[in-house]
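Here the complex is missing one protein chain, while the rest keep their positions.
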Amino acid sequence: MNARSAAETLRSAGLLAVCLSGGLFALALVILLVGASPLSVAAALWQGAFGSPYNAADTLVQTVPLLLTGLAVALSFRCQLFNIGAEGQLLVGAMAATWAGTSPLPAPLLLPMALLAGAGAGALWSGIAGLLRLYRGVQEVLSSLLLNFVAIQMLAWMVRGPLQEAEKAFPQSDPLLIPARLSLLIPGTRLHSGAVLALLLAVVVWAYLRWTVGGFALRVVGAGPAAAEAAGIPVRRTMIETFLLSGALSGLAGAIQVTGVLYRLSEGFSPGYGYTAIAVALIANLSPLSVIPSALFFGALTTGGPAVQQSIPGVSSVVVQVLQAVALFSLLAYARVRERQSQTAGGVR
Amino acid sequence: MNTALILAFALQSLTYGAPFLFAALGEVFSERSGVINIGLEGLMLVGALAAIMGSAITGDPMIGVVWAMLAATVVSALFALFAIGLKRDQVIVGTTVNFLALGLTGMVYRAWTGGGGRVIPAKTIPALFGNGGTAVNALTLLALLLVPVAHGLLFRTRFGVTIRATGEVPAAAAAAGARVNVLRTLTTLATGALCGLGGASLSIGIASTFTEGMTSGRGFIALAVVVFGRWTPFGALAASLLFAAADVAQARLQAAGWFSVPYPLFLMVPYVLTLVALTVRGARVQSPAALGQSFEQG
Partner (left out) sequence: MHPTPSVQTPPSVPLLAAEQIVKRFGAFVALDHVDFEIRSGEIHALLGENGAGKSTLMNILSGLLRPTEGRILLDGTAVRFSSPSDAERAGIGMVHQHFLLVPTLTVRENLLLSAERSFGGPLSYPLQRTVEQARAVADRLGWNIPWDSLAGRLPVGTQQRIEILKALRGETRLLIFDEPTAVLTPTETPELFDTIRRLAEEGRGIVFISHKLNEVRDLAGRVTVLRRGKVVFRTTTDATDATGLARAMVGEDSEAALLLNASPPDSSGRRTTTGEAPRLSVDLSLGPELGQHRNRLTEIRFDVAAGEIFGIAGVDGNGQGELADCLSGLQRPDRGAVLLDGVSLPVAPAAFRRNGIAIIPADRQRRGLALPMSITENVALGAYDKAEYRRGPILLWPALTRRAAGLIARFDIRASGPDALTRSLSGGNQQKVVIARALADTPRAVIAVNPTRGLDVGAIAFVYDALRRARDEGAAIVLISTELEEILTLADRVAVLYEGRITGIVPPTTSRETFGLLMGGQGVAG
């Protein structure tokens, strides 16, 4: 990196900081209006997220599904496909993983099959939106969202029907057997080996986009579909592949939640990972490696949120969602300012 | 089936259709002017909470309706600022508005009720006629009356012609003297106000309370209603009633225990129906040509 681009990076980082603090200032005002101190909210958030090794491990546990779904969203947005169905894909992934994990397969096959089934189901769910887009011209924004709602109801039905525990007492599945579970990384915490897998996948997705023909095709289709077609890149196939890959990542996130954290399927286990993923990916500027810190940030918010609610009356965990929105709005403002700057600076002529 | 049952079914469908209809009417104008607003869901949610609070605090449900319109309009102004003023991607801004609305309504509601435990009584909009499930209130009537008004405005005024031109060839509208981004801001704010009404008709019309995320996707279905109704007010009316009828039917069948089908499958019906509707209409529909594109006026 030469001096000029380093200065450029520094300046844009400063600008981002200005935009973010503007957003945080607005949020502080809202918190003040509700009658609490913004500083104590921040302190409680930090305490909840990183206050103890157990809390920090929990933050990482929350980061894993955000990382995977964030990668999923980043992939499809890079291809200009507004697939916002990560939530539904995650849910069907969890269902499929539970089904495979509780099936009468040989023990050593249980875990790999559960993970594969989750990824496959997520890919299929996302593929529906892809097929509708390519063959019927239905906007994926709408179809993938609606599929989320279908998946929520499907989960409700599954835990009361086909996947319900043998005793039929509660709306939940039977627990997964030990061989079907992901191993714990640090005893005494909930941190599981899925975290390593997720990190690895972030690097794989980065390398895919940066170095492979398929990733190049994906980026060209996103940057200029007509140019891609004229250059002989199979646009439709690339789109479908992107839908499938993106869905597989989200589905895997669901499978990892089941095999690594929950060990059984129940309703409402996802606090909207798939929606937060949109914020995760956008704040990471759709770059796979940046998704890692971005997911960690939102993971910390998710873990810290309940702590805020416990320690400060009147401020609820949903402050996290507001924070997401504020961060996104700040980022949008930042992108606008950047655009303005590059316009006035003018290109090379 | 006896006529009373059919009538009850029809009246209830009207009431359940009102939230869709309000939001969809607004979105028809938005999209006709070239703005796709994914944030309908959040705007309705804001309206629903503001309506409950207005009604509970002042004791007058009509004031609740006004609060709903105001609150949702303010939030839609935020959408306008980012999507039209700063020319950010409309889909992303709309999604962000949904985040904001979900979080903000949750935060305010919990703060107001002291953690969400307390149920604060709020008066609902009085029924004009009928009672119980078949009661039809003033908001529902308003939604129905707005349909011909919207149709007239869109197809029988210069304003309507300009709006339609703005969504198809904004440069043509601009050359004819229209201020494209002002018009788009106007339709966005109107969509906000209408979504506020939709939210009110949900929280103090159909229900009498607020729950977090109570719109449960109605805003997204309203987007589908617009496509299904081919971007016309009467089309939106028909589509709204269709989706509402499906909603009512699933509730009634479930209550009557007619089938031994688990209720989640019933709850799935409106969403699946919307997907099917979009699939059937699919490639044959032509959305406004400039939908989602920002415009720079010289």
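Details
So that you can tell them apart, the chains are marked A and B in the order they are listed, and the count of residues begins at 1 in each.
Everything that follows uses one rule, which is that a residue touches a chain if its C-beta (ideal position, glycine included) is under 8 Å from a C-beta of that chain, and two chains touch if they have at least 3 such contacts.
Remember, predicted model here, so these are calculated numbers, not experimental data.
The residue from A:Ala13, A:Leu39 or A:Ala227 that touches the chain not shown here is A:Ala227. Screening B:Ala8, B:Leu81, B:Leu141 or B:Val161 for touch with the missing chain picks out B:Val161. When the missing chain is restored to the complex, the residue among B:Leu5, B:Leu128, B:Leu145 or B:Ala176 that touches it is B:Ala176. Among A:Gly137, A:Gly214 or A:Pro293, the one in contact with the hidden chain is A:Gly214. Residues of chain A in contact with the chain left out of this view: 210-214, 216, 219-220, 223-224, 226-233, 342-344, 346-349. Seen from chain B, the chain kept out of the figure touches residues 153, 156-159, 161-162, 164-165, 168-169, 171-177, 179, 286, 289, 298.
We adopt the following convention: only the chains that are shown with their structure count from here on.
Note on chain placement: the centre of chain A and the centre of chain B lie 28 Å apart, centres being C-alpha means.
By the touch criterion stated above, chain B contacts chain A in their complex at residues 38, 78, 82, 86-88, 91-93, 95-97, 99-100, 102-104, 106-108, 110-111, 114-116, 212, 216-217, 220-221, 223-224, 227, 262, 264-265, 267-268, 271-272, 274-275, 278-279, 282-283, 285. On the chain A side of its complex with chain B, the touching residues are 30, 34-35, 82, 84, 132, 135-138, 141-143, 145-147, 149-150, 153-157, 160-161, 275, 278-279, 282, 313-316, 318-326, 328-329, 332-333, 335-336.
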